[in-house]
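As you look at this complex, bear in mind that one protein chain is not there, while each of the others sits in place.
Residue numbering begins at 1 within each chain, and the chains themselves are lettered A, B, C, D, E and F in the order written.
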Amino acid sequence: MKTIIFRTASDYLLPLLLLFSVFILLRGHYLPGGGFVGGLIASIAFVIHSFANGLEKTRNIIKFHPGFLMPIGLVFAIGAGAAPWIVGQPFMSGLWFDDPFPVIGMVGSALFFDTGVYLVVIGVSLTIIFTISETL
Amino acid sequence: MEILLVIIIGLLYAAGIYMILRRSLVKLIIGLILLGNGANLLIFLLGRIVKGHPPIIGSTEKALADIYADPLPQALILTAIVISFGLQAFAIILVKRAYKVVKTDDLDEMNATDEDI
Amino acid sequence: MLLAILAGFILALFMPSLIKGLKGKSTIAVALLPFSLFVYFISFLPRISAGETIEFHWDWVPSLGVGMDFYLDGLSLLFTLLITGIGTLVFVYTSSYLKGHQYLDRFYAYLSMFMGSMLGVVMADNIITLFIFWELTSISSFFLIGFNNDSEPSRKSALTALGITGFGGLFLLAGMVTLGFITEEFQISSLSAMSGEIHAHELYPWVIGLVFIGAFTKSAQFPFHFWLPGAMKAPTPVSTYLHSATMVKAGIYLLARFTPVLGNHPWWNTTLIIIGGITMLYAALHAIFRLDLKGILAYSTISALGILTFLIGLGTTAALTAAAVFILVHALYKATLFLITGIIDHETGTRDVSKLAGLNKVMLPVGIAGLLAAVSNAGIPPTFGFVGKDLIYEATLHFDSMAWVLTGAAIITNVALLFAGFLAGIKPFAGKLPKAYAKVHLPPAAMWVPPMILAVLGMLFGMIPPLVDGPLIKPIVSALTLRTPDFHLHLWHGFNVVLALSVATIATGIALYFFIKPSEALLGRATRFEAISPHSLVRGLGRGVTWFSEKWTNFLQNGYLRYYLITILSFLTLLLAYRLFLGVEIYVDASTLSEITIYEAIIVTIMASAIIFTVFTKSRLAAVAAMGVVGYSFCLIFLFYSAPDLAMTQFSIDTLTVILFVLVIYNLPKYLNLSETRDRIRDGLLALVFGALISVLTLEVLNETVEKDISTYYAEQAYLLGKGKNVVNVILVDFRGFDTMVEITVLAIAALGVFSLLKLRLKSIEKE
Amino acid sequence: MSEIFIYILATSGAIFILLAAIGVVRMPDLFLRISVTTKAATLGIGLILVAAAIYFQDTAITSRVLAIILFMLLTAPVGAHMIGRASYFTGVKLWIDSRYDDLKGKYDPKTHKLSSEDKPKKPQKT
Amino acid sequence: MSNPYIVLPIIFQLFLAIVLMFCWTQKNLQKLVSTVGSLIAVIIAVIMFVEVWEVGPMVTQAGNWEAPYGITFVADTFSVLMVLLTTLSGLGVSVFSVGAVRNARVKFGYFPILHFLIMGLCGAFLAGDIFNLYVWFEIIIISSFVLITIGGEKAQLEGSIKYVTMNLLASVVFLTAIAVLYGLTGSLNMADLSNKVAEIENRGLVNLTAILFLVGFGIKSAVFPLYFWLPASYHTPPPAISAIFGGLLTKVGVYALLRVFTLIFIPDAFLITLISIMAALTIFSGAIGALIQNNIRKIFSYLIICHIGFMLAGLGMYTEIAILGAVFYLTHDIIVKTNLFMVSGLMFKIKGTYSLRLLGGFYKDYPKLSLLMAIPLFSLVGIPPLSGFWAKFYLIQGGLEVNNLVLVGFIILGSFLTLFIIARLWSEAFWKTGELVPKKLKVKYFHELKPLKRTAIVASILFLALISLGIGLGAEYVIQVAERVASELMDPQAYKEAVLGKL
Amino acid sequence: MIKTRFLSNLLLSFIWLAVTGTFTFENFVFGFMLSFVLMWLITTNRREEKYFSRGPKMIGFVFFFLYELIKANLQVAYDVITPRYYMEPGIIKIPLTAKTNLEITLLANLITLTPGTLSLDVSDDRKVLYVHAMYVKDKEEFIASIKNGFERKLLEILR
Partner (left out) sequence: MSLVEYLYYVILPVLAICTIIIFVRFIKGPTLSDRVVSLDLLLTTGIGIIAIYSIYTDQPTFLDIAMILALIAFLGTVAFSYYLEKREKNE
């Protein structure tokens, strides 16, 4: 859609929404939100951008096929899950740093896991929507 | 309120079933989505509903206060919603593909795989 | 001993390379296997005649009590000798009969496999082991009958044979399992001691019924006999080996073997007498009208099998002795006749008895063998057949009830059999040689020597009965009756009723031979009633089953998705309704429910109307948008009832779904009004009933009080142990993190699926 | 004191939303409906959100409310513009009593070009 | 006994799938990774099996949250047996795929999804939590959706729409059942549910819930009258995919039925009767359905239904012996059905058709392959001592035990028809003189394939054929395993103690 | 120019966050304002100073806009709740002075946000803005009111 108005707005919306999505991801452990919704917001940001600027431009921003975010995210999740094995604990046992990090709060395997969720969700949504747009 | 939700659940199931019994692919998918919604609402309701007390621990507390909504059904529904989203997305695309290939939206015309013996 | 039995299977495996190694020369060497087995088994003869039994045991599946348990007594020994002895001759015969055949290796492989299975059957001392080998005989015979697999009739008869014997086999299995279930004993040799217990059990009729079906199908008893004439499509060695001497006798063996266990009961005896009687008469009368030599032999074999069943049914010592003798007699002459039929067929290219004559001129030794076999069959002294026939009459005459009826039946049968035997053994060789067969010549010795040996043996045993009396027949009878018998076989009993009957039989038979000339016309008259014969009935049944299967399958699997769904849902609905209204007391406790506020009522109303709108709108997009409304109302409900995370997720998901829908369906055609009003009403009713059931179920569950200890645990530990304050999220990433991991995997797979579904276009070469 | 503000803000917010609701039903064509809803609703929601911010008296919440309002101010008109133009170009009709239609004939559905001047009428080929 | 590593079969498959996703475009690398990975998976499963066999049920509480608060994974004998069979079957299919799956499909995620599917199966078998089981079921169905549609042929799409719809319906029913169960007990852990459900006074509601589970799993396991999706779709995807479907997908439904109806819902007389009737009609419909088919894959599809009936019959008899029979049958059926669909694939590769009318001449042209293919075919029939025989033995015994002679009759009928069908198939496809291979069909024929591919196809069939021979000849060992499984199922005390600790 | 200013402002506020260690939104706003003031104090370049003089103007503009918003809303409200329609709608072509994307977008959005008007589209050559308006008594007058109202005030802030 070649409308200057939308395109300009989307340029501002993209960083704003991405920031917002990270915010939602990080606070998920304390307040409503989390990796899933965060990931969705991030992908919505890209989708809006692609609506306004065309798929190619958005692809250029992401630089690689969004599908690769899926295995990457799964690696996060599986890593967070399997890390406790090293210390002989069951899969997915929570491992935490003793002290809270600034901004982020408590950091532990759960956060890594949620990041995995975040990445997978972005990968999935973008793969689906971009693929559809390409073949429309 | 439970009564109303019970009715809505019944309605969702009924509507879903009615829709999947139609001949149109699109209606089929809509029916499945409605059914999924019905199941989610069912989990929600049967986990017993509590008004206005989300399971979020107050900023000064270390555990949930006396009254709170059961967080477990919520987590289950979240998972179920997301999963059904995945399935639905796939099903929707499947419909699109099927329409492109078979060139009809009418399910009654898609019985070749049962007919050739 | 295990090796002896498995030798056949082992050899079968190496047969192809073996035959290749022999390069079509001296394939006769293969016969060394059965021959050495024959020698091996005959070495047990002294011990067996001394009343010993030889046992072998090897655990296979001990939890089931199934082992490679083998057991050699008189009965088994007779059969092992028949199997290996006739086996040797058949192997030798085959080497010439199928000389240079492309698949000779396979043929020998199946033949050895069959021999192994057969040995297993007759030596098994465990009812399951017995069954296993039993089934193996069916399978190997399937391959043998269908050996000429290019020909459609050949395939068909293999299938029929397997169908019938396999069918019986399963019944046998059921019978064996039932027997084992009753007695908790699988050892056949131990079962006879439990005979009384078995007779008294309420499942006894089931057991014998099942065993009968197994035995009758295998031994071609009426009404299961029809597969046997069909099976004659097989090459002659097969017919000889399987369908006269060995496999068909497995059923007889089974009946004999189980006589001490299941016999001596009126049901057992009566059934066998009736079925055996019918079979022997029916088949004997059929035999005399056939033109095809093999057909004649097939029916006469069936008839002979009927006689055996009949004798076992009589169950007296005399009858069992007669049976034991007759098994041997029949094996000797019938194998001979089959082999010479093979020779005739091989050399002249026909088996039509009406066209054959005077072959004596060109193949005298074959003619002599035929004559000897026919005479033995006729029971003319001094053949072994005479001994057998005498014993039969002896047995029927001295039976407790209806002795004359039984004897009469036996006489008629014997007359007919005599006639058939003459047709097969004498007619082709007597008289003038037709010109067409002038160039026919004697086949190689490998072909005519085997029948000759058998024929001569038949004569020899008749003249010197003690050759078989003590060593073979007595142990058999003692195995069957569990008593040491005191009798001797004689050729000559002096003048008595039996002798008179024998003479009458022979005279009538010979007279018939001279009066009836086989012809097409006769055959036609005799087969008039084929339309209602068991075979055609079964064929009709087969067609019926096919018809029914088609109806049933096409009715259920009709290709219409909605009928599938209707079936499934109706099934579920019926079950739920049945259980709900019969098992649940329906009540509602309003005090446990929360109040309804206006805005909630409004939202629910909107939701309900959106749902209804979704269902009934004529526009796809409107339906999708209305679904969006449903979803958004959902969010509000989640929100009101303390589920902010859910509300968020539902919002986002719902929107995404709607967007997907919109992106996808823009090029679909308009909704058409496809279904009829009647269908809509039907579906609507089903849907409403189901919805109502779910509603009632939900209400009832809401009435129950439920423990919330798990939620309480989460509420208390989420922050302390899970280090999060949003309990739902702590559940998602920690308490039940595994679910979430799977959930994102589902998403990833779905995305891959969408990707491949939309992007993958197969080139035509890649389609399959 | 703040309670009075809340009363006023919430009430007027609700009224604006109500107006938008009535407007969307009553207005005779799509563009008028968009016109009515975008503004009235945005304003109404803004007022209600401000009321909430005043109620909670928490800077974190106030900032969040401001963020929402800003976001809505940014997106609502863009959305209205998008749906409006798309509708116009896909043939949604203006109200019969409309006085001007300067857009008429400026849009080429084949090339998706929107010109600022009237297109010179080409002779139609058949 | 607690062991944190029992989820390894699941995680390893996930790991494999991730690795495969990273080498998205390198088809040869994917084939290598998949094959080697499947082999390692088998080794893991074997080790686990031995361990469980020696020490009894093992448990891991994911996240270290004691049951019933977290998600429990339980490896009892039944679970590890199923995992082992799954990995064996998976290895077979993986190798087969190397030879039989077209490159185009490999480039679009065939292998990752195959491993996702196997992961889902392993997860379902190890899950000790009913909602977690649901989630694994979803993994299974979404991967199967993708696999069944991959390539998007017309027939595939038509079949898959039915497949997808009915499976989604099953999911909804399953989810509804979970909702009701949670509403009644407030718990999801299966061992915990076992105790809690027993305590519920309102048995009527428990029975209703049981019905929901029965139908939900019933659809998945393709029993009468819920099986329609199976004959409509199983013959449509490429043979490698049908193979894994035919071998494993319905079996996971059977597994769930066996698990849930021995652990949580002890069937009452009504359910026993109902299940028996369903079993009888499943056998019947499956067998006569197969009788009239002409497409060999359809024949096998209907035979799947028929034989599911056998397993359901074991549940319907509800004695230890009968369950033993059902478990033995399950074991045999997984291997054999997987193999049969691979065989059908091989036949297609050779002749370019699945039609019994056109097939023929294998016996003449490919005697050794025919012999190989005969093994799974006749194992299926249950020709003793091949693998199918032993299970039937126990089933008949079980039927006698509860005096359910009708069901025994149906089992015999089903066996007979199977025998007849396979013999007919043999006679038609192997004995009959075949049509000549058409010149320019759109497939690459077997003889045109590279030797490596041909070897892969044959080796996989041989591998599974040897296993099924092993099951038949080494029946003693399988029976011991099945016996242990049956006794653990019928007396789940050890299971519960392993999960919840000694009470 | 403005962009870099803004970015450095933003950067400074993040540094502030890091230094204080309290990562709250309030703190960020505080940090932003603090850095704004600080940057204003340390700026000597006159052209750059424009960035800071814009603040007050912006606030003025907000109030102007709110006034317009409420006024127009009331007008529309009256039309909505009274049975008769008083409106004289139409699509008007407005020539644009605004040039950059941001200018055009902001202008269009502000017009849309004001009741009674709706920016439909900008021509591809960016010369005109098509506006749907509810109350167009006179076309020229309407165009003038937009150009002298929103556009002028907006460009003052932006340029």
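Simple rule for what comes next: a residue touches a chain if its C-beta (ideal position, glycine included) is under 8 Å from a C-beta of that chain, and two chains touch if they have at least 3 such contacts.
As the structure is a prediction and not an experimental result, all values here were calculated from the model.
Of the chains displayed, those contacted by the omitted chain across the entire assembly are A, B, C, D.
Note that of C:Tyr632, C:Phe690, C:Tyr719 or C:Phe755, the residue touching the chain absent from this view is C:Tyr632. Interface residues of chain D with the unshown chain, by the touch rule above, are 3, 6-7, 10-11, 13-14, 17-18, 20-22, 24-25, 30, 33-34, 37, 41-42, 44-45, 48-49, 51-52, 55-56, 58, 61, 64-65, 67-68, 71-72, 75-76, 78-80, 82-83, 85-87, 89-90, 92, 109, 112.
Chain C meets the missing chain through residues 598-599, 602-603, 605-606, 609-610, 613, 619, 621-622, 625-626, 628-629, 632, 635-636, 639-640, 644, 647-648, 651-652, 655, 658-659, 662-663, 666-667.
Although one chain is not shown, part of chain B still touches it, namely residues 51-54, 56.
As a convention for this text, only the chains that are shown with their structure count from here on.
Excluding chain A leaves the other chains in the touching groups B, C, E | D, F. Traced through touching neighbours, the fewest hops from chain C to chain D number 2. Comparing each chain's Cα centroid with the centroid of every protein Cα atom identifies chain E as the most central.
Comparing chain pairs A-F and A-E by the number of C-beta pairs in contact, the larger count belongs to A-E. Note: centroid distance chain D to chain E, computed from Cα atoms, is 57 Å. Separation between the centroids of chain A and chain B, computed from CA atoms only, is 24 Å. In chain F, the residues that touch at least two other chains are 108-109, 119, 121-122, 124.
Among all residues of chain E, those that touch two or more other chains are 14, 21, 62-63, 131, 135, 138, 142, 145-146, 149, 152-153, 161-162, 165, 169, 176, 180, 183, 188, 231-232, 292.
Touching chain pairs in this entry, ordered by label, are A-B, A-C, A-D, A-E, A-F, B-C, B-E, C-E, D-F.
Taken in their complex, chain E has these residues touching chain B: 131, 134-135, 138, 141-142, 145-146, 149, 152-155, 157-162, 164-165, 168-169, 171-172, 175-176, 178-180, 182-183, 188, 231-233, 235-236, 292-295, 298. Every residue of chain B that touches chain C in the complex is listed here, in rising order: 1-30, 33-34, 37-38, 40-42, 44-46, 48-59, 61-64, 68-72, 74-79, 81-83, 85-90, 92-97, 99, 105-108, 110-115. Within the complex formed with chain E, the residues of chain A that make contact are 67-68, 70-71, 74-75, 78, 81-82, 84-85, 88-94.
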